[in-house]
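Remarks on the structure that follows.
Right after this comes chain A.
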Amino acid sequence: MELTISGTTKTFPDDLSVTELLEAEQVATPQYVTVSINEELVDQGSFDSRKLASGDKVEFLYFMGGGTRELY
Partner candidate 1 sequence: MSFTDSQLERYSRNIILKEVGVRGQKKLLAGRVLIIGAGGLGAPAAMYLAAAGVGTIGLADADVVDLSNLQRQIIHATSDVGAPKVISAKETIEALNPEVTVNTLQGLVTSENIMTLIEGYDFVIDGTDNFPAKFLINDACVIGAKAFSHAGIIRFQGQLITYIPGQGPCYRCLFPSPPPPDAVPTCRQAGVIGAMAGVIGSLQAMEAIKYLCGIGTPLTSNLLTYNALTMEFRKIKVAKRSTCQVCGHNPTIVKPLDYEIAACDLKSKPA
Partner candidate 2 sequence: MADKTLPTPDAHLDITGVVCPVTFVKVKVALDELEPEQVLSVRLNDGEPVQNVPMSLKDEGHKVLKLSDNNDGTFTLLIRRGQD
């Protein structure tokens, strides 16, 4: 299936969960990333169960602090 990740369309295997997508995209800190699918924010607790559908537009939102430190 085709998914648009951060504006770029790519091909992925079918029946992919959000957790699997985060792995496939090598997101460094999946526990701190916010995921939106088609402009809807997905609850962290449903990353394993939520399956992606072909054509979904996915965005990853990352914590950004004040500039000089990774997270805190």
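Criterion applied: all candidates are chains of the complex that A comes from, given by their letters.
Worth a mention:
Heads up, the rule we're going with is that a contact is a pair of C-beta atoms (placed from the backbone, for glycine too) under 8 Å apart; a residue touches a chain by one contact, two chains touch by 3 or more; residues count from 1.
The shown structure was predicted, so the numbers you read here are calculated from the model rather than taken from an experiment.
Touching chain A in this complex, out of the candidates 1 or 2, is candidate 1. Of all residues in chain A, only 6-7, 32, 34, 36, 39-41, 43-44, 59, 61-72 touch candidate 1 in the complex they form.
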